[in-house]
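Only one protein chain is missing; all other protein chains are in place.
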Amino acid sequence: MEHYYFDEYSRNQSIISRLDPRIKIITFLAFIFFIIFTSAQNIYSFAYYGLILIMLTIFAKIPFLFILKRILTIIPFAIMVAIFMPFLKGGTPIARWRIAQIHFTISREGVLIFWNCFIKAVLSASCLAILGSTTKFADLLKGLIDLKMPKIIIMVLSFMYRYIFLAEDQMMKIKYAVAARSCARPKIRAFSGRLSVFFIHVYEKAEMVYIAMCARGFTGDIKTLDAFRIKPQDIAFMLIIIALLTFIKSLTGGYG
Amino acid sequence: MDKVIEIVNLTFTYPDGTKALQNLSLEVAAGESIGIIGPNGAGKSTLLLHLNGILKGDGLIKVCGLEINAANLASIRKKVGLVFQDADSQLFMPSVFDDVAFGPLNLDWPKEKIIREVDSALVQTDTMHLKDRLSHHLSYGEKKRTCLATVLAMKPEILVFDEPSSNLDPRHRRDLINFLKKINHTKVIATHDLDFVLQLCSRVALLDNGRLVLEGETIAMLKNNALLESHGLEAAHGI
Partner (left out) sequence: MHIPDGFLAAKVLIPAWVVSAGTLAYSIKKATVALKERAIPLMGVTAAFVFIVQLADFPVFAGTSGHLLGGALTAILLGPYAAVIVLTCVLLAQSFILQDGGITALGANILNIGILNTIGAYIPYRLLCVTKKQALAIFTSTCFSVILAATACAAELGFSGVSPFKITLTAMLFTHMLTGIIEGIITVLIISFLRRIRPDIIYKT
């Protein structure tokens, strides 16, 4: 089965993938905070944020299609949830029409609410997409340890990552096998049965891995060779981005 | 000669009731290579898992003079390097280098020592060229050599192998035999491969149904066809 690796662009040796993971985590999280706290009316700010993200995508040598695909998953949610507000929120009307005796009004305030959700979700997701795809998952975890994430979470995450590919493979096989049947009841039974069998199989394998870890002296502490050292380019990256974002956020303008 | 492994009346029952080991007693001297043979289900793997405290049964086990208990576990696990039958369960880090460094990191060695010992283990097992590779991309033979490296890097005194030659092609098997002949560690080798035992072990212990049936000098044991067959084994070709 073909696997795509979530962090596939972390191996492409771009400027971004070579940055210290801790710096990247902090910088991109800060970016998201800037986005969230920018007022919806400051349309130009969001445009500039978008420009920075496009530049980062280019520097990271990530195909735009990849980021686009990630954003696409947000759109259905945004539409299903926030689409009502332009119609329901009272305020300054900016459009009106009538379909078969029913009046539809779209208000500026409502559109602003929709825009607020939409643009912030899209930009934030892009930040995470760049971060996630340019950082090896193991490095992400190491970075999180340094940033004081609780150890048990790191351990569960690393075991989880190890087994996701295995589980993904098997799920595909289960889906195909189950799709071959025709009605609903046997589908659920077959699905649950195969899922359970495979769960036990993978679990027993994971038990052996844990035993092997203990046999090599593991006692619960995750230790690393401290490969990370903050280099001047890491600090430069963080400072430049934060400076740009601060400047952009201070811009007002757009539809007040 | 010093006894590095002393097992006295070891009994172990699995949670589901299976009596895996019954009153087993065995001694291994320093530098000795002992073969543990027996049919499937005899308790060989179970016995091996007791040697570094993974399983805890009733009875006494001393490794290098230390009784295996919670306080000594860290030291025991440094002294005893266990190479599992399933290579995949032993390779769990993102790269070969990380896997081999895992053990030394847990021993809290200084960084330079860790890198030195990891490189040494990689060179010894001819896996240096694999060091940045993803473990599950390796071939079976490469995986087995990497597993050996993960254990050697911790500089153990005793090496314990569970079916080391299973699924190895003839060349890898031969390389492994030659390698094990060169090193001085005390070796405990559980295997079905009686030719392997013949070439490497001076003593053999035959297990069946969780009991030690007989132990003795290799050639005498392996020539005893009647004994071997009555315990589900066949005579080695080399005799």
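Should a chain be cited, it is by its letter among A and B, assigned in written order, with residues numbered from 1 in that chain.
In this section, a residue touches a chain if its C-beta (ideal position, glycine included) is under 8 Å from a C-beta of that chain, and two chains touch if they have at least 3 such contacts.
Bear in mind that the values here come from a model prediction, so they are computed numbers and not experimental data.
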item: Touched by the hidden chain, restricted to displayed chains; value: A
item: Candidate in contact with the missing chain, chosen from A:I15, A:I58 or A:L88; value: A:L88
item: Listed residues A:Y44, A:F64, A:F77 or A:F247, member touching the removed chain; value: A:F77
item: Residue among A:I113, A:A138 or A:A215 touching the omitted chain; value: A:I113
item: Residues from chain A at the interface with the omitted partner, ascending; value: 6, 29, 32-33, 35-36, 70-71, 73-74, 77-78, 80-82, 84-85, 88, 113, 116-121, 123-125, 128-129, 131-132, 137, 140, 150, 152-153, 155-164, 166-168, 171, 175, 188-189, 191-193, 195-197, 199-200, 202-203, 206-207, 209-210, 214
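Convention: only the chains that are shown with their structure count from here on.
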item: CA centroid of chain A to CA centroid of chain B, Å; value: 44
item: Residue ranges of chain B touching chain A (in the complex, touch as defined); value: 49, 52, 54, 74, 77-78, 82, 84, 86, 88-90, 92-94, 98, 101-103, 105-108, 111, 114-115, 150-151, 154
item: Contact set on chain A toward chain B in their complex; value: 136, 138, 162, 205, 208-209, 211-219, 223-226
